[in-house]
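Complex shown without one protein chain; remaining protein chains in place.
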Amino acid sequence: MEKQEFVASETESVLSVRNLTTSFRIGSQWRSVVRDMNFDIAPRETVAIVGESGSGKSVTSLSVMRLLPENSSRIEGSVKLAGRELLDLDREAMRQVRGNDISMIFQEPMTSLNPIFPIGKQIAEAILCHRNVSAAEAKDEVLRLLDKVRIPNAKNRFDEYPHQFSGGMRQRVMIAMALASRPKLLIADEPTTALDVTIQGQILDLIKQLQDEEGMAVLFITHDMGVVAEISDRTIVMFRGEAVETGTTDDIFNRGRHPYTRALLSAVPKLGSMGGRERPMRFPVIDIASGETVVPETEAGGVEESARPVLEVKNLTTRFDIRSGLFGRKSGAVHAVENVSFDLRPGETLALVGESGCGKSTTGRSITRLVEPSGGEISVDGYQVGQLGAAELRRMRRTIQMVFQDPFASLDPRMSVGEAVMEPFIEHKLGSKNEARDKAADLLERVGLGADMMPRYPHEFSGGQRQRIAIARSLMLDPKIIVADEAVSALDVSIKAQVCNLLLDLQQSFNLAYLFISHDMAVVERVSHRVAVMYLGEIVEIGPRQAVFDNPQHPYTKKLMAAVPVPDPARRNLKRNLNTEEIKSPIRPVGFVPPQRQYRQVGEGHLVQA
Amino acid sequence: ERGTDGDLKIIFWQAVSTMNPYLSGGTKEVYAASMVIEPLARYDETGGLVPMLAAEIPTVENGGVAEDLKSITWKLKPDLKWSDGTPVTANDAVFTWKYCTAPDGGCAQGAYFEGVTNVEAVDDQTIKVSFADAKPYPYSAFVGAQSPLIQEAQFKDCLGIKAPECTSANFGPIGTGPFVVNEFKPNDVVTFTANQNYRDASKPAFASVTLKGGGDAASAARSVLETGEFDYAWNMQVEPEILAQMMAAGKGQLVTAFGTQVERIDLNAFAVDPSLGDKRSTAEAGPHPALSDPAVRRALSIAIDREIIDEAGYGEAGQPTCNILPAPDIYVSTNVDWCLTQDIEGANKLLDDAGWVMGSDGVRAKDGVRLSFLYQTSTNSVRQGTQALVKDMWSQIGVEVELRNIAASVFFGGDPASPDTFQKFYADVQMYTNNFDGTDPEKYMAAWMCDKIPSPANGWQGENIVRYCNPEYDALVAELGRTSDLNERAAIAIKLNDMLSNDGAQIPLIHRGQLSAHSVTLEGVKMNAWDSELWNVADWSRKK
Amino acid sequence: MTEATMTVDTRARSGNFWAMLWRQFRAHPGGVAGLIVFTLILLLVFVGPFIHTIDPNQLDIRNKNQGPSWEHPFGTDNLGRDMLAGVMAGGQISLAVGMTAMLLSLVLGTFVGVLAGYFKRIDGPLMRLTDLFLALPLLPLLLVIIMLFRDTLRSTFGPETGIFILIVVVIGITSWMHTARIVRGDVLAIKSQEFILAAKSSGMWEYRIILKHILPNVMSSIMVSATLGIASAIITESALSFLGLGFPSDFPTWGRLLFDGVNFLQITPSRVLWPGLAISLTVLSVNYIGDAIRDALDPRALKH
Partner (left out) sequence: MFTFTIRRLLYAIPTLLVISFIIFALLDLAPSDPLADLPLTIPPEVREQIRAAMGLDQPFFIRYLLWLQQFFINEPLNIFEQITGLTVGDGDRMRVLSWATRSPVVDLIVQRLPQTLWVVGLSYLFGVLLAIPIGVISAYRQYSWFDQIGTFVAMVGYSVPTFFTGVLLIVVFSSWLQWFPSIYDTNLVVNDWNSLVQQIKQMFLPVLVLTLYNVSQISRFVRASMLDNLHMDYVRTARAKGVKEKIVLLVHVLRNSLIPVVTVIALGVPTIFSGAIITEQVFRVNGLGQLLITAIQSGDLPLVQTLTFIFAVLIVLFNLIADILYGILDPRIRYD
């Protein structure tokens, strides 16, 4: 019945999709992953697609763009752009459409950017492709766009390469690229997962602004119900390849009928829902069929105060040199991590939050020496990480596992995911191949994937599925510490709950310690014991979760807390106007001596940079 | 008429590396140089001496050769001019001698001046060459393409150690021949122009010559016989049927001349078992367990069908022979022709009688010694064909053969450190060609003397590769050195030849001729095996 | 997505690596064709002599330079040797030499390339070593090797095996450098990718990372090197023999037959046709097999 409502607006719609069915070929069989999708988007309108991870959101958007691999996929139905059938266009005509009429922000920015071209050039290309401007003009435009997406020091970073950017910065590059050509329709596939809430807000504002100015229509795919509530006019809920419910956002949020819709909304973690509890709390688990909460939420384990920390970080500093000129002389350095100290006890979760690009991932990588720190001491479970030889380093790494921010890039494209998950277990000779298989199958089930997916390859999965694979892999070794870098950002609410609960369970049973890097403040609030807030490479505030959330001291922490979107469509026209202040860059000239920071104690274990 | 026939194009598939035969000694260099610089006398196509710069051939009869055979006096033709217009004098000959005998010069033709104690200019036109001992055959220095006269004016600063540094002189010697070097690109191409001061005003007919080098024999043949791009190609070592097929194009023809080359199989007199290590192939190793049996040697020889080898590999350019000394005619023996017809039965009988019993594997053996031989030769398709044929023939008399071929640069290289040189002869049998320069066999026959056996003591430098040692033979060679009468010399030489063949020191296979190809439009080519093939290039002309 | 298809699917794609590779391979028409041709060549070469029983070294000078006939399907050469027998006997040697020498050079090259690309510390020395080997003049090197080792090998392994080992080793150690440099370049590019970092962070041994992550990802270059390597090895072998450094002349090999036949091109074209065809077909079929393996190892390649 809702379908009827949607079809009605076809005439004036920018995009209208009818009976879209997309199938992939597996071996000799065709398997449909998106079935019978119908929707329209009008100019200036924002339509959000929400849904379970792996339900076909990305495939839908790629089908619209006709960007799926031609020989292993099949698109049926009709996709009309302003009345023009896209599925029948020839290559050249389709090329004209892409980037010009429709542009797209891809879910995984790491692999979606060409690794060997400077980002500036990649954005400029989008402009030069469709507009008749000079290279210099294009460059100006790119710099403006980079500024708009809040990349600090855009001029200097114009010529840098994707691998020199943080996850969030890459995502913003993708956004800038998509916006560069001022499309009629923007398809944004989880464009803000790697962004902190302040920047996320700014980006959303930017999109809104463009919508207002240029009449751009937006198809927005996201898991963040707060974002949905904030920007979308209408929402489509997808479940297992089908649109199970469509309607105005307000309708969906307040009068969702499909059990999955209800499950989705009732599970949304809300900031401040902890009600003064000290310890992390499990998420309510929802039965998707009925939409009812099945297991009541329970408080998770606490931390033994006296326990020796498994991870101690003292004055960790990591810098990336910037070289320029013919001689490749060092002209400065990115002070990605500066003087960071913290410790982590068994059974404890320390959340690391902060602005995108502030050095969270670098901190995580420095701890395991995946990047060489420039200074500081790290001890992991008794190992002095800085001094380890190759063999010991290897043993040390067994106790500390990472979930990378970009799961796709961290999976070997030529290795089936089953093998990828089993690999650490087999490599460390923790058991036989069959044991590994059983364990991997079990873990995959527990993160919501089927064991039957093991022979598939990474590229055949959705973003969220890959993230879960990465989590499963990190759990294979029964480590003592897990560095989870945005480990649940691409998961829909229900699966996020499931995965977080799994992590909490494991923590309780095995006294696991987590370094939990995330932008999702609501999740952070729920799962962590302590929180560290990073800003420009330094920890500006660290303390028990409750203290930091309830009593933020540092201005940045305060700002962060304020920017968290609230999943309530009623508040959607709120304007933030955060865009005004200057963006700070962590790039420092040669010889820069970082100021000695003083910390002031606010409460027990609650330190704030003075 | 001089210079009316345009360009003469010659192809040498081995390129010419220098124009100074004293510094190279390679056949191709000697041939190329022979167009420019000339000796006092040279051999014609029959092997007879003809005067070139000399007015006549000195003999005892005409007084040119001293009665005691210790000196020879040459008279130059009158009014001879170098190509730069200056006169040729006896001093140039004296200088040439000095040039080649200067210490540290490394003169490749030193052998031509061996035994020469002095060369003096009696007057401008008269050259007297004196020898240490009586020389029954005194025509060595300044005779033949290998020892031409060079100009003193050009080479006077190039004596001894300085010789290699005179690049422009070495590449463009001033001579008396029909042509003058125009441009020399080492190992590539030489261009010549007619010598304006050549003594015969009507010659050469060609205005210029291009002598190109490189490639292989077959393609050189093709360029003359099939495509007609070139007029003359030297040394066509190609299977006869290929040449025949190329000839079908009708563009060229083949010319042959037989000199003294004999393709032979050496049978090692000494044991060569690898377990003997460094003693291999020396007297210390003891006699060869199988090849020391004369019956075996003889059987090996008569088992070979030389006709077939000739037909398969040489065609016109070869004749079966049983002589080590195949030419000139007066030296040719007819006493050993028993080997000319293949006689497998006879060979088998010989071996049976000698006690070599056929084993179940088809290989004969006696007292634990099997007739199994390692047969080496240099790499070359004709030789490999011959190897295959011989292996097949020998297998019919119960002799097993393992073939080996070795790069020519190693085989003939004489590096004492290499196990693969023909001098070391770390094999039971080996095959190659040898010959001698000029028409006098004395030095050649001396190679089979006992004291010339290569051994570690003399750095493996001896010429007696087969390690033949027979005091009778040595005595006969000494006698040859004392005899001056030509017919007596011939008789002795034939005796020596027969001894070698009958004792089975070596198995002569093929008397090899030189085979060259020239265009049908080229006239005047007289193939010469005793001297440079280009010896009469002045007389060549284009067919009208 | 019915359950039925899923289970079929799962079964079809599980199993061990080789079974999977084989299944992928089977689906590749080019690869299958290549494999069939290659098998046929192997059959011809190894089983053929039992059917066509003429000895390749048997001379029949009266029947030389013959065209194809029932008795001599490929004709005869200028000494009357049967060409078919020659091609079959030559194939045994050429294939053995081509394959083993190629494998040797591939293993060496990949080994050096991967080590140099992966471990920065030994990159310099290894690459300078590669430069050295590239710069060494082949011929003198061969002469020296043969001078030093031929007799020992001959006495230990007999004349045939000895020379075989020598040739294979000689070709192997003088042709690994290209592979090494190509592999190194690829490794340099791949080792900076994040999945290598991820593998490191899981505490894998470096050599395991190399084996499981680096190697499969540089496979396509290695495959090309392998195909080209076979061709070069077969031809280098012939070059060795005509320089007098290879097999004795009574061991025909394809390269040698071709070389010897070139001058007879106009008299008996079949002398060059068959060995040339044999070499080309071998290389072509190996190329398609390599392509199929490459495609089978690349989950994203289009599958037929």
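Labels A, B and C are assigned to the chains in the order they are written; within every chain, residues are numbered from 1.
In the analysis below, a residue touches a chain if its C-beta (ideal position, glycine included) is under 8 Å from a C-beta of that chain, and two chains touch if they have at least 3 such contacts.
No experiment lies behind these values; they were computed from the predicted model shown.
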| item | value |
| --- | --- |
| Partner chains on view for the chain not depicted | A, B, C |
| Hidden partner chain, touching residue among C:V112, C:L143, C:L215 or C:A296 | C:L143 |
| Touch criterion as defined above, residue of A:L113, A:M169, A:V310 or A:L344 at the omitted chain | A:L113 |
| Chain not shown, touching residues in chain A | 65, 67, 69, 91, 95-100, 103-104, 106, 108, 111-117, 125-126, 129-130, 161, 163, 174, 177, 181, 326-328, 408, 459 |
| Chain B, residues in touch with the chain not shown (by the definition above) | 11, 15, 17-18, 20, 23-27, 104-111, 161, 163-165, 167, 170-171, 183, 185-189, 191, 210, 212-216, 219, 222-223, 226-227, 229-230, 249, 407-415, 417-418, 420-421, 432, 434-437, 443, 458, 461-463 |
| Those residues of chain C which, in the complete complex, touch the missing chain | 30, 124, 127-128, 130-132, 134-137, 139-141, 143-144, 147, 177-178, 181-182, 184-186, 188-189, 192-193, 220-221, 223-224, 227-228, 231, 234-235, 238-239, 255, 258-259, 262-263, 265-266, 272, 276, 279-280, 282-284, 287-288, 291, 294, 298, 300-302, 304 |
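FYI, only the chains that are shown with their structure count from here on.
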| item | value |
| --- | --- |
| Centre-to-centre distance between chain C and chain A (centres being mean Cα positions), rounded to whole Å | 48 |
| Intercentroid distance (Cα basis), chain B paired with chain A, Å | 87 |
| Mean-CA-position distance for chain C and chain B (Å) | 44 |
| Per-residue overlap in chain B, given as positions that touch at least 2 other chains | none |
| Residues on chain A engaged by chain C in the complex (per definition of touch) | 26-27, 29, 31-33, 69, 71-72, 110, 163, 241, 365, 368, 370, 390, 394-398, 401-402, 404, 406, 409-416, 423-424, 427-428, 452, 454-457, 459-460, 470, 473-474, 477 |
| Interfacial residue positions of chain C with respect to chain B in the complex | 57-59, 61, 64-65, 78-79, 81, 143, 147, 151, 154-155, 159, 242-245, 248-250, 260, 262-264, 266-267 |
| In the complex with chain A, residue positions of chain C that touch it | 1, 5-10, 12-14, 20, 192-195, 197-206, 208, 212-213, 216-217, 297-300, 302-303 |
